[in-house]
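Left out: one protein chain. Kept in place: all the others.
Right, chain A next:
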Amino acid sequence: MSAPVAHGSIRRRLLLSLLAGAAVLAIVVYFVVQSVARQVAQESQDNVLAASALSILDSARYSGQEINVDLPYSALSMLDSISDERVFYAIRLENEFLSGYDELPEADGTVAGVPAFRSATFLEEEVRVASVRRRMSTDIGQSYLQVSVAQTLSGQKQTLARISQTSMGIGAGFFLVSVLLAAIIARSTIRPLDRLTVSVSRRGPKDLRPVAAPVPSEMVPLVASLNSFMRRLKRSLTRSEDFIAEAAHRVRTPLAIVRTKAEIVQRKADNPETRTALREMIHAIDDSSRTAGQLLDHAMVTFRLDHLSQDEISLLRLVQEAVERLRPISEMKEIELHAIGTEDSIIQGDPILLQNALHNLLDNAIKYSPAGARVTVALTRHNDGGEIRITDTGHGFPEAELDRLTDRFARGANAESIVGSGLGLTIVKEVVEAHGGKMYFENMPGGGACVSLHFPLP
């Protein structure tokens, strides 16, 4: 039987999809955490810058002809408290520079009282600028006083780098947990499949019952088709056995009828030549019937060997039953038949096949022995197994035949060589070997044939 071709693995595919999903999520988590952190950091800086700018603006007073701006200590110290950043400011009235750093850029589009922000480069450093303006009434009329406060970003950048490192750690951790979960999920998803495999592969060769254990709904169609397949297989196996039995019946019954008719005619016939001819015909019919029976037996045996059952079989009972069964036939042929040996061996196998094999051997021994001969079935038990020896006091195997038998069985039987007297032995050999046993032929020193069967103990 060829092994099925594997194409992809559900477990691997499931694992990879879960991991790809987890990786995407981890990256998203990384970016979200980073951008939220950046935004939060910027907002808090903006708030401080705005507060600082507003407090400077609040301290601006118009007295007489000039504007006094008293830089409150808190305005700059609150910026210091963030980190060791450099702080710049610029105060302008309309577009006229009043104090601070003249070059400091300002955030545009500011509405009175609402701070505006921008990022810019000042003195070759990145800075964040907050600008606030307020309307002042002066002698020359209404004009805007605008305060800009700026702070360098190097510290904030360090913080952001730290945060991004942390968020990368969070992403990686998330990914690792996902790998673990994915492995567990993949395993538990595959488990019903594994269970099904085990429950089907543990079955005996003849166990064709439908799978009854509950399975996940996705596997129901698979199990349903498996069950229907087993049902069909069972039906076809039964049909094959029925066919073999029916064929045997169809072949042998007409032969039996012809034989009876021939016998009737033979008894009535006066002409000796007719009688001789009819007797030869009867023997030929017997041979055909026997060969047909053996061929069909062989078909039955081959069929059952493919589905060898493993029942416990007592060799002692097997021998006793076979001897009892054949006693009437041996009596008719005036052949003494006995079984000796009481030490039982229990082997595993198919009782019908073993009966058939032993029956064949005894039948052969009875058929080829002359009247008055003795056929003995001896059962012995060795350390490594049980042995059944069938000896007769007949003529024994012709020496040439003995070599040929052993030789043919060694080469393996083909159809041409097995039809005939050897077919019965071929059946026996196949049955014995299927049970792990061996068959030997020999001639007894005082004359007579001996066939021994060795069966290993389980």
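Criterion: a residue touches a chain if its C-beta (ideal position, glycine included) is under 8 Å from a C-beta of that chain, and two chains touch if they have at least 3 such contacts; residues count from 1.
Methods note: contacts and distances are computed from a predicted model.
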By UniProt, of "NADH-quinone oxidoreductase subunit L", "L-serine dehydratase", "Heme ABC transporter ATP-binding protein" or "Transcriptional regulatory protein tctD", the chain left out is "Transcriptional regulatory protein tctD"
Out of A:Arg92, A:Arg133 or A:Arg259, which touches the unshown chain?
A:Arg259
Taking the full complex into account, find the residue in A:Arg275, A:Arg374 or A:His454 that is in contact with the omitted chain.
A:Arg275
Could you tell which one of A:Gln34, A:Ser55, A:Ser289 or A:Thr426 touches the chain left off the display?
A:Ser289
Would you mind spotting which of A:Val5, A:Ala371 or A:Ala400 touches the chain that isn't drawn?
A:Ala371
Option touching the unshown chain, where A:Lys333, A:Arg374, A:His395 or A:His454 are the choices
A:Lys333
Hidden partner interface residues of chain A, rising order
241-242, 244-245, 248-249, 251-254, 256-257, 259-261, 263-264, 266-267, 272, 275, 279, 282-283, 286, 289, 293, 300, 327-329, 331-334, 352, 371
